[in-house]
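With one protein chain removed, the remaining protein chains of the complex are shown where they sit.
Per-chain numbering from 1; labels A and B assigned in written order.
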Amino acid sequence: MKKTLIVVLSLITILSLISGCTISGGTGTGNLPSGSSSGQEVPGDSQTESKEEERQPVTIEFLCWGAAEAATADAFKAMVDGFIAKYQWITVDVTESNYDAVSTTLLTRAAAKSAPDTAQVSNQWVAALKEMDALIPVDEILSAETMNDYYAGAKSGTTINGKVYSAPWIIQPICMFYNKDLLKAAGFSEPPKSWTEYIDMCYAIAKLGTNAEGNTVYGRSLASTVLPGAGYFTLIDVWANGGDFSDADGNITFYSEGTVAAYKELQEMVKQGVIAPGLQIVDNRSLFGNGQIGFHFDAPSQTATFSKVNFGVVQAPGGQSFSSDHHLVAFADTDNAEECGLFIDYLTGPEGMKLYTDNSDVICARHSVENLEYYKNLDSNMEVFFRAASTIRSLPVQSSKFLQAMEEIAEGLQRVVINMEDPDTVISDVNAKLKTMYGQ
Amino acid sequence: MGKNRINIGHTLTEQTKDKIFGYLLLLPTFAVFAIVVLYPIVYGIVMSFFNYTFFTINKTPTWNNFGNYINIFNDGFFQYLKNTLVFTIGTVGIELIVGMGVALLLNLSIRGRNLLRSLFLMPWTIPSIVVALLWSWLFQAQFGIINYVLKFFGLIENANTEWIQSPSTAMLTVIIAVVWRQAPYMLVMILAGLQSVRKDLIDAAAIDGAKPVKIFFKIKIPAIRAVLGTTIITCVMSSFQQFTIIYNMTAGGPLGKTTTLSIAAYKKAFTNFDLGSGAAIGVIWLLILGSAITIYNIKTKRFDVE
Partner (left out) sequence: MISKKSVCKRIFLYLTILLLLCLFIFPIYWMIIASLKDNSVLMRNPPQLYPTFSTFDNYMTMLGNAKYLGYIRNSIIVASGTVIVDLILSVLGGYSLSRFNFPGRKTIMIAILSAQIFPVVVIIISLYGFFSKMKLMNTYTGLVLADVAMSLPLSVWMLKSFCDNVPMSLDEAAKIDGCSRWKTLTYIVFPLLKPGLLAIGIYSFLMSWDDYLIALVIMNKSGMKTLPVGIAETFLGEFGFDYAGMMTISVIASLPVLLLFMIFQKYMVSGLTGGAIKE
C-alpha cells in the first residue's frame, strides 16, 4: 500500500511539474519588458501609421488593486471587457495586487526594468516613480482635447516641471461617515457643524459604553499603524486646529501650536477610551461597519462596505479635508505606448466611467464625464462627496519624499497615542526629521 | 564512530574510482546548494560593503566604505539585537521548560504514549502563517477569546486590552505564538532522548536509594545532553530566523518593539530598498551566531562532523 502511495504521489508530482513548467513558461514572460507585441510601437513615439485592419495583436499589462477588491472587482471587469470589445486588437492582461503592496511592487518592478505597461496608482506615488524615470508623461500619449478635459486641480498634483505624469481617474474626497443610531442614542439628531461640537459628540458617544449587540462603542476612529495613510489622515485634525504640513513655498511648518493641539486632543481621546488605539484603516472600517464607531473619515468607495450600518455622510465639520485620488500611468519601458494611451483615455472618459459608475460609487475627474446620468441622480450621501470634490485641499504629493514623510508622521502619532509621550516633544522631533528629509 | 567510510575498492585505481563516484554523486546536490545558498551568501557578504539599493540594482555598485555598517549601528542595531536576544531566550527557555515538563510526564510508563505524542505534535504542523492569523485572532482586542477569559477571571480591567499593538505586551504575544508552534518539537526530541536512557542505570540508582529528582539531574540530563544540545541549538537558530509569525502578527511594531534582526534585515532591504544594509545585518548576525556556535563546539569538544 505504501509503495503504491509513493508511486501515485510521484506520478502526480511529475505531472504537476510538467504542467507547472508549461504554465510558468507562459507566465514567466511577466519578467520581460512588458507586452508580447511585434515591436511596432516605440516608447515615446505616439504616431504610428497602421490602419485598423493591419494592426498586429498587442497585449498590455495593467496592474491594479481595483480588480482585487470586492467593492470594485465587478466594475473593473466590466471596464476591461468593454475596452477589449472596442479595440479588438488589444488584449489586456490584468495583474491584481493588494493596495498596500502596489506601490512597493511598482517601484521594485520599475527598478528591475520589468514594469507593467500601465497601472492604477494613487496620485501619491507618481512623484517617486517619475524620479526613477519610470514614467512616460501622459500628455505625450493623450490628445490635447483629453488633457484639457481633466479637472485642473486634479492634474496639478502630478504636474512636475510642466509635464503631467499621470492621468486623473477618480477623485475620492475624504468625508466623514457617521453612525445615525449611535448619534441618536447619545442624544443628537444632527451631525456636528463645528470641530469642537464634533469632539464633544465623540466623547458623548464613547460614554454609551456598549451598543445594542454588546460590543464596545468608540467615539471616532483613528488609524495608528506606521503606514503613510495613518500619517496624512491626521492632517484633517491638524488643519482643523490651524496647523499645516508646509506653507505655500514648501517650507516644513509641521511643528506649530495647531499641530500640537491636534495631537494632544488625540492622545486625550485615546486615554479616555474614545478612540481604540493601534488599529489600521481596515480594522476601523470593520468596526464602523459593525456599528461600533460614531465617526469615521473615509472615501466614497466605502459606502458599500457599511451597508449594515445606518449612516450618513458630511464634509469635515468646520474644517477641511483632502482627497485620495486614483490616477493612471504609463511606464517608459512599454513597447505599446499608443495602446496605453487609448486604454487611459477609455477608462477615464465617459465610456469607461459609465461602466465604473454602473457598479461602484466614484467621482469623476473629467468635465465630459459629468454629463453621465449617474451624476445627475446621485443619492444624498454621494451628493456630499460630489460637492466636496471642489473644496478639498491637496496633500503635498509633488515631492517624491511624500510617502516617507507621512510614515515619519505616523511614527510620531504612534509615539503620542500608543507610547503616550509628550506631544510637544514628539512633534518637534518629527518636524526636525521632516526638515532633514526635505533638505531644509 | 562510523568508521565504515573505508573505501570499498582495494586497489589504487579502485579507490580513485570510488572517489570520483563519490564526487559525482554529490555533485548535483552540492551544485543546487552552492547556487541557491552559498553563492547568495557570498554575494550578500560582498554586497554589504557596497551601495546596493533597488535603484542601483542595474548599475555597477559603488564601494560604500562601511557606510552600510555605520548606518546600521546608528540606526538602532542594538535595539534589534536586544529584541532578538529577548525573543530567543524567551522562546527557547519556555520551549525547554514546557518540552521537558511534558516529556517527563509522557516518559512515565503510560498507555497510548504514541497517540498522545502525535496529538501534542499537532501545533508543529500548522503552517506559520496560520499560526500568525490564529494567534492574532486569539489576542484580538475586541473579539478575542483571551481577553474574554482574562476578564472573566478578573485578571484584567479593560475588556478590550490591546495585546499585539501595545508596546509592553507585543513581544509576549509573539513569543507565545512561536512557543506554541515550536515546543512540540522540543518535546518530541527530549522524549525520544529520555526513552533511550538505559533503564538499568536508572534502576540501579533507584535501588541505591536515589530520589527521583537526583536521578533526573545526575543521570537523565547527562544522558540526553547530546540530544538536548542539538535541539536547543536548532531552536535557537530557528528563533533567530523567525520571520513569518512575527512579521504577520506585529510587522516588527509597535514602535519597533518586536523588530528582531530578521525583520530588520527584511525591512531594510524591501521597505527601505537598501539591499546593502540588509546584507550587512546578515553579516553581523553571521559573526554573532558563528562565534557562539564555535565557542559551544569547542567547549563541548564536539568539533567532529563524521
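Methods note: contacts are C-beta pairs under 8 Å (C-beta built on N, C-alpha and C of every residue); 3 or more make two chains touch, one makes a residue touch a chain.
Note that the coordinates shown come from a computational prediction; the quantities given were computed from them, not determined experimentally.
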Contacts of the hidden chain among displayed chains: A, B
Residue among A:Thr59, A:Thr95, A:Thr159 or A:Ser399 touching the omitted chain: A:Thr95
Contact with the hidden chain (one of B:Ile72, B:Val102, B:Met171 or B:Cys235): B:Val102
Contacting the left-out chain in the complete assembly, out of B:Thr60, B:Asn74 or B:Asn114: B:Asn114
Residue numbers in chain A that touch the chain omitted from display: 2, 9-10, 12-14, 16-17, 19-21, 23-24, 27-28, 30-32, 68-70, 95-101, 105, 108, 112, 114, 213-216, 280, 282-283, 285-287, 289-290
For chain B, the residues touching the chain missing from this view: 1-2, 4-8, 17-19, 21-23, 25-26, 28-30, 32-33, 35-41, 43-44, 47, 57, 102, 105-106, 108, 110, 114, 116-123, 125-130, 132-135, 137-138, 140, 142-145, 148, 159, 180, 184-185, 188-189, 192-193, 196, 226-227, 230-231, 237, 240-241, 243-244, 248, 261-262, 265-266, 269-270, 275, 278-279, 281-283, 285-286, 289-290, 293, 305
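The rule is simple: only the chains that are shown with their structure count from here on.
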Footprint of chain A on chain B - complex, ascending: 54-55, 57-58, 141-142, 159-160, 162, 164-167, 251, 253-255, 270-271, 273
Chain A to chain B touching residues, read off their complex: 104, 107-108, 111-113, 132, 215-216, 225-226, 276-279, 287, 292, 411, 414-415, 418-419
